[in-house]
Every structure is written in C-alpha cells, then in structure tokens.
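First comes the structure, then the notes that go with it.
A single protein chain has been omitted from the complex, and every remaining protein chain is retained in its original position.
Presenting subunit A:
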Amino acid sequence: MSVSFAVGVLAVLMLLHAAYSTIQYRALLKITEDEFTGPPYEVLVELILVLILSLFAGLTVPGNFRSILPDSDENRVVSLPSNMNFMIFNHRGKAFPTESSLKLILN
C-alpha cells in the first residue's frame, strides 16, 4: 500500500514539475513573441506518464474490492465459538475408542 502511495505522490510531483515547465515555456514565448499552441513535447510525455501513474495509484491506494455475495469465501457467517461457556467435554464422545492419530481439522 505504501508503494502505491509513493507512486501517487510521485505523480503529483511530476504534475507540479510539468506545470512549472509550462510556465517557463510561456515566459520564453513571451520573449520571442510567439503564440502558445501547446506545451513542449517533453511536457506532453510527462503528462501522459502522470496519467498512467495516477491511474495506478488512484486504483490501488483506496483498497481492494470486497465480494458482496453471501456465499463467497470471505463472507462466511459461521465461525467457531470463541465463548468458552459453550464448549463442553462431558458428552457421549467418551464412548468412542480413543485414537491418538485423530486430528481435529479447523476451517
């Protein structure tokens, strides 16, 4: 998550740098008295990079999508009781032969 956040910060910094470059380019155009038709090519490339990086950061930083279906793996309603009051051991299971190789599988 912090990698995507760093990428987002990098995208914003590049955006500010592109803005500053365009301001300087316009100052240059004022000196040579040309018209502003568009920012220079480096700024265009930088803006495309900013778009790609900010897409990546903007989609990864807010978090993952979580499933809304009730029958998906992460939405299981059943959980083992953590309340020890309901765990009893004095039941009919003591009639079974003890087998030390039995393992309890917890899901």
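What we mean here is this: a contact is a pair of C-beta atoms (placed from the backbone, for glycine too) under 8 Å apart; a residue touches a chain by one contact, two chains touch by 3 or more; residues count from 1.
Criterion: contacts and distances are computed from a predicted model.
Mind telling me which option in "Leucine Rich Repeat family protein", "Dynactin subunit 4", "ER membrane protein complex subunit 6" or "Ubiquitin-like protein ATG12 protein" is what UniProt lists for the chain we can't see?
Hidden chain, UniProt protein name: "ER membrane protein complex subunit 6".
Using the definition of touch stated at the top, determine which of A:Y41, A:F65 or A:F86 touches the missing chain.
Spelled out, the listed residue whose C-beta touches the missing chain is A:F65.
List the subunit A residues touching the unshown chain?
For subunit A, the residues touching the absent chain are 8, 11, 15, 18-19, 22-23, 26, 36, 38-39, 43, 47, 50-51, 54-55, 57-59, 61-70, 72, 75-79.
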